[in-house]
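Here the complex is missing a single protein chain, while all its other protein chains stay put.
Presenting chain A:
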Amino acid sequence: MSILLRNIIRFVLLLLLQVFVLNKILLHQSVSFNIYMLFVLLLPFNLPRPALMLLALLMGLTHDMFMNTMGMHAAACVFIAYLRPFIINILSPQGGFETTQKTPSMTSMGVSQFLIYAAILVFLHNLVFFSLEVFNVGSFLYLLLKIIFSTAASIFLIVLYELLFFSRK
């Protein structure tokens, strides 16, 4: 399966999962399950940055359309798309990741590296998104708790996703 097709399928799948399953879950007001940004995390390594950001914008805006939160998810997605190469640079070993696999995953990066990569970006995403959503400095503690809990929930979901679609190549 070509990388393009795989990413298109992932785009649709994650969006459907996010909108019709995860957004219906109401566990607690300070936890929200977000996994759609995994699309940005799993885009190929060698994608140029402008393309990365534009794809993130597309993903964010599509999700925003469903959620009636025009621009909020998009802003967060573009933010992590911009920072993604920096994080990968920091985490990559001397010679860069092996290029047998072109997308970031547990196998191509190593479990711990991938988890750190995902954790940082998910945290940054949630930081931007919830700051925009809550938009109130007064409820700072609530905001902080929401970011932390939601990040934990997202990472949990991402690990589940990775284990489900584990590719051993």
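Convention: contacts are C-beta pairs under 8 Å (C-beta built on N, C-alpha and C of every residue); 3 or more make two chains touch, one makes a residue touch a chain; residues count from 1.
The rule is simple: contacts and distances are computed from a predicted model.
J.: The complex has one chain missing from view, so what does its UniProt entry call it, picking from "Cell shape-determining protein MreC", "tRNA-specific 2-thiouridylase MnmA", "ABC transporter permease" or "Small RNA 2'-O-methyltransferase"?
T.: Its record in UniProt gives the absent chain the protein name "Cell shape-determining protein MreC".
J.: Which one, A:L38, A:M53, A:I87 or A:A153, makes contact with the chain that was left out?
T.: Touches the omitted chain: A:M53.
J.: Using the touch definition from the top, which of A:M72, A:M109 or A:L143 touches the missing chain?
T.: Touching the chain that is not displayed is residue A:M72.
J.: Using the touch definition from the top, which of A:F11, A:F45, A:F66 or A:Y82 touches the missing chain?
T.: A:Y82
J.: For chain A, which positions touch the chain that isn't shown here?
T.: Counting over the whole complex, chain A touches the hidden chain at residues 49-50, 53-54, 57, 60-61, 64, 69-72, 74-75, 78-79, 82, 132, 135-137.
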